[in-house]
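The other protein chains are all here in position, but one chain of the complex has been omitted.
Naming follows writing order (A and B), and every chain is counted from residue 1.
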Amino acid sequence: MGGNRMKNNDCQSSLIKCQSVSKSYGDVQALCEVSFQVEEGELYGLIGPDGAGKTTLFRILTTLMLPDSGSAEVAGLDSISDYRDIRNRIGYMPGKFSLYQDLSVEENLNFFATLFGTSLHENYDLIRDIYVQIEPFKTRRAGNLSGGMKQKLALCCALIHRPSVLFLDEPTTGVDAVSRREFWGMLKNLKREGITILVSTPYMDEATLCDRIALIQSGKILSIDTPRRIIDKYAGTLYAVKAENVGRWARDIRKKKDIKSCFAFGESLHVSFAQSTGTAPDHLRDWLLAKGYNDVEVKPVAPNIEDCFIQLMEDRGWRLEVGDRRLKTGD
Amino acid sequence: MKEIVIQVDELTKEFGHFVAVDKITFEVYKSEIFGFLGANGAGKTTAMRMLCGLSVPSSGNATVAGFDVYRQTEQIKKSIGYMSQKFSLYEDLTVAENIHLFGGIYGLTNRQMKEGRDRLVERLGLHNEMKKRVGALPMGWKQKLAFSLAILHRPRVVFLDEPTGGVDPITRRQFWDLIYEATEEGITVFVTTHYMDEAEYCDRISMMVDGKIEALDSPANLKRRFSASSMDEVFFQLARGAKRN
Partner (left out) sequence: MRKKLKIKSAIAANRNTQFLAFVRKEFRHMFRDRKTLLILFGLPVVQILLFGFALTNEIKDSRIVICDYAKDEASRRIIERFAANNHFVVEESLKSHLQIEDAFQEGRIKLAVIFPANFLSDLHHLHQAQVQLIADASDPNTANILKGYATNILMDYQKELSMDSPLPYQIGSEMRMLYNPQLKGAVNFVPGVMSLILMLICVMMTSVSIVREKEYGTMEVLLVSPVNPLLLILSKAVPYLFLSLVNLTVIVVLSVTLLEVPVNGSLILLFLESTLFIITALSLGLLISNLVKTQQAAILFSLIGLMVPTILFTGFMFPIENMPVVLQWFANVIPSRWYYVIIKSVMIKGAGIQAVWKETVVLLLMTGFLLFISFRNFKTRLEA
C-alpha cells in the first residue's frame, strides 16, 4: 500500500531530509557532508560497518545531538528549533538495549505508553503481531529475556505511540540469522501500516530487504539508490571462481597482475579483472589448473551489495592487501 | 590420522535445572578452521568458556591441546589464544605497549617478543603506528591487531568469538586472510560468527541448537544434506526449530 501511495502522489513528501550534515568529535570526523532524503512510507536502509557514523547520524535525526553544520528535518520539522515536536512523532530504538532491565515486560510497555500519553490498548493492533510473541513472558523482567525477545520488546516500546517515523539503530547486530529474518518480516508489516522506517545495519545482505539504501563508510555516503540499481551500477563483470577450499587461494590469485580484485564470498571467490577481455577468465582457469587445483569453475556472476560496497570503497582508495601501508582509512 | 587438538566427549554444563550445554561431542584437528555456529542462546559461549578453562563442566570430558579442562586449566590458558569482538585491546595504550603487555602476559622471552613484534608489524604494516594509541586506529586495524596479538605467543588453538562483527567488508576479508595464514603455521582456529558467508570459509562447521550439536560437517556436505544453496539456508532449517531464543 505504501508503495502505491508513493507512485500516485506526485509531490512526494520527504519525511526525513538531511542536508550536508557534518559532525566531529575532537579530531575525529564522524560525519562529513551527509545528505539524503527518506520519502513517506519508505523502508530506508543505512548500510555500513561500525564506525561509519550511523549512530551519530541517528542521534542527530532524533534530536539527541546537534550537527556541527548542515540541517536535518524530520516530518517537515527542523531538528534544532522544533525538536520537541519531532520527539512527539518519532519512535527510536537505540543500538544498545535501552529498556529497564529490572522492570517486567508489561511494566516497561506501560511505562513507555504513559510516557507518550497513550496506552497499550490504544495502538494494540499495530504491535499485536510482535507482542503476542513476548506476551507469555510478560511478567518476566526485561533483563532476563533472551536477545531476540529483548529486541521485540524494544520494538514494541518504540511503536507504542504509533510514530510516523521509526528510527532503528542496528536492530539486528549480534542477533542470529533466524531472528534477523524474523525481524525483517516485522519491518515489512510495519511498512504496510504506513510507517516510514529508517534502519541501520552492518550486514550487507540485509540491504536487499530495503526499498532504498545509503551505503556509508567513514562518515561519507558512498552511494544512494535502490538495491537493484546499486547492483546495476557495478562497473565491469564479476566472475565467481569455485573449487574446494577456495578461500585459501585468494591471496595467490590476488598477486596476479591482471586481477583487479579478488575476495572470498561464501563458497566461491569473486574476481574482477583489470581488463575485461574475453580471455582473462580462461587464463585464470588455466593458471589454477596448472597450479594443481582440480574442478575449477570460472563463470560470470551477478554482484551483490557487498561487492558494490567493496568496489565503492576501492574507488576511494582502499586496497585489499594485508600489510599495504596505503590502507590507512577511507580517505 | 589427523592430529587431534580439541577433543570433546559428552561435555555438559548445567545451571540449576537449565542445561546450557547438553552432551556435546566433537573433535577439532590441527590446522583446521572449525566454525562453531548456533542461534543466540544455543550455548556457544558457555561451551567455549569451558574449553578455554574459564568454566568447570558439570559432566563429560574434554581436552584442549592435550590438557584436561577440569585439572589443567592453567596449561590450557598458556596454549590457547583468545579474541572477542567486545574486548581485545587496551585502547589507551599504544600499539607497542599492547604488544609488550600481551607478550609479557604469556611470558615470552625478549627474543621471542622481538621476533613476534617484528613479524606482526611487517604483516600489518604498522611501522609508523607503533607509538599511536590503539584507540586512534581505524576500526579494521584494531581487529587485525587484536587477532595478531592473540596468536603472538604461537598458541596451539586460537578461539575467536565473533571476531568480525560490524567490520567493513574489505577488512573482514583481510581478517580471514590472517586466519588462513595462521592455520598454515599450524595454529588451529575455533571461531563463532553470525555471518553465514564466513561459515563457508571454515573447514568444518558444527551447528548448535538448544545446547546440542545438531549437525557437524564440511560446508559442502551440509549444503548437500539439507539440499540448501547456502549456509544461510542450512542454518535457517536447523535453528528454526529452536525453543530457546
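Assume a residue touches a chain if its C-beta (ideal position, glycine included) is under 8 Å from a C-beta of that chain, and two chains touch if they have at least 3 such contacts.
The shown structure was predicted, so the numbers you read here are calculated from the model rather than taken from an experiment.
Contacts of the undrawn chain with the visible chains, over the full complex, involve A. Checked against the full complex, the candidates A:Leu115, A:Val132 or A:Ala302 give a single residue touching the omitted chain, namely A:Leu115.
Summary of contacts with the chain left out: across A:Tyr44, A:Tyr92 or A:Phe309, the touching residue is A:Tyr92.
The missing chain lies against subunit A, touching residues 23, 25, 59, 62-66, 83-84, 87-88, 90, 92, 94, 96-103, 107, 110-112, 114-117, 157-158.
We take it that only the chains that are shown with their structure count from here on.
Centroids of subunit A and subunit B (each the mean of its C-alpha atoms) stand 26 Å apart. Subunit B contributes residues 38-41, 122-125, 127-128, 138-140, 144, 162, 165-171, 173-174, 176-178, 180, 194-197, 200-201, 203, 219-220, 223, 230-232, 235-236, 239-240, 242, 244-245 to its touches with subunit A in the complex. Residues of subunit A touching subunit B in their complex: 48-52, 146-149, 173-179, 181, 202-205, 217, 244-245, 247-248, 250-251, 263-267, 306, 309-310, 313-314, 318, 320, 322-325, 327-329.
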